[in-house]
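Quick one: the structure is below, questions incoming.
Left out: one protein chain. Kept in place: all the others.
After this line comes chain A, so read on.
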Amino acid sequence: MNPALWISKTGLDAQQTNISVTSNNLANASTVGYKKGRAIFEDLLYQNINQPGGRSSADTTLPNGLMLGAGAKVVATQKNFSQGNVQTTDNSLDVMLEGRGFFEVLLPDGTTAYTRNGQFSLNDEGTIVTSGMGYAIQPEIQIPENAQSITVGSDGQVSVQLMGQAESQVVGQLTVTDFVNPAGLQPMGENLYLETQSSGAPLQGVAGADGLGVIKQGMLETSNVNVTEELVNLIQAQRVYEMNSKVISSVDEMMSYVTQRL
C-alpha cells in the first residue's frame, strides 16, 4: 500500500502522544510538586529511492536524488524539573524544597521513591507520612503524642514543643536527595519518582548544603505547568493531527478513484 498512509499514521501517533502528555500536564496543573512533561519527536529514517549522483546515462549523473522519509516518532517524554511557584499554607506539616533535591519515601515493598510533594501528615503512630497513601518519609520521624507544635528548620531539622516544657526537643532530620540527571527518573504516579540507571545514583545530603535546596515550612511548591503554554501546545497538536488525517483521506480518495475508474 502507499507509504503516505503509513507516514501519516506515524504523524497521527506522534500527535496523539503529544496530546496525551499535554492533557496530563493540564490535569496536574494544580498538583503540588508536579513537574511538567513534554514529548520529543524526531524524523524517522529516510529511504533512498534514487541515489543522488547515480548514473542517469553513460556520462551523466543525477544531480538530485529522491529520498523519502518514513514519518515522525516519539523518542522520549521528558520531565522539566524547573522550580514551581510558592503557595503559602501556614500548615506546619507542609514543606517545600526551594532548589534541587527530593524527599525520600519508603514504599511498602521496601524500595525507596522520591518526591517533591511536601504535603505531609501524621499517621496513627505519630510518624510523618505522605498525605495520599501514607508512605513513611525517610528517615522516619516520630512526633510525640503530647507535642504542641512542630517546627521544621531550613536544614530539615524537625523539633517539637512538648507540653509543659520550655525547651523544644529535636525529634529527627529530613534529608534531601539529589540526582545527577533528574530527568532520567521514572515517574510512578502518586507524585513519586523511582531511581533508574539514567538518573544516576541518589546523592543524599543536608538541605541547604552542597547546593541542595533548602526546606521551607508552611509552604508548598505548586506544579510548574504553564497553562498558556499547554493550551498553545494543544492547538498545535490538534491542527497537525487534522492535517495528517487529511493526508490519509486524500490517499484514500485517490485509491478509490483508481479502483472505481479503471
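One rule holds for everything that comes next: contacts are C-beta pairs under 8 Å (C-beta built on N, C-alpha and C of every residue); 3 or more make two chains touch, one makes a residue touch a chain; residues count from 1.
Everything below uses one rule, namely that contacts and distances are computed from a predicted model.
Student: Name the omitted chain as UniProt records it, choosing among "Recombination protein RecR", "Flagellar basal-body rod protein FlgF", "Glycosyltransferase 2-like domain-containing protein" or "Electron transfer flavoprotein subunit beta".
Tutor: The record for the missing subunit names the protein "Flagellar basal-body rod protein FlgF".
Student: Can you say which of A:S30, A:N48 or A:Q186 touches the chain missing from this structure?
Tutor: A:N48
Student: Check the options A:T130, A:T175, A:S199 or A:Q217 and report the residue that touches the missing chain.
Tutor: Among A:T130, A:T175, A:S199 or A:Q217, only A:S199 touches the chain that is not shown.
Student: Quickly run down the residues of chain A that touch the omitted chain.
Tutor: Touch set of chain A with respect to the missing chain: 2-4, 7-8, 10-11, 14-15, 18, 38, 40-50, 52, 62-72, 75-76, 78, 80, 82, 100, 178, 180-181, 183-184, 197-200, 203, 209-212, 236-237, 239-240, 243-244, 246-247, 250-251, 253-254, 257-258, 261-262.
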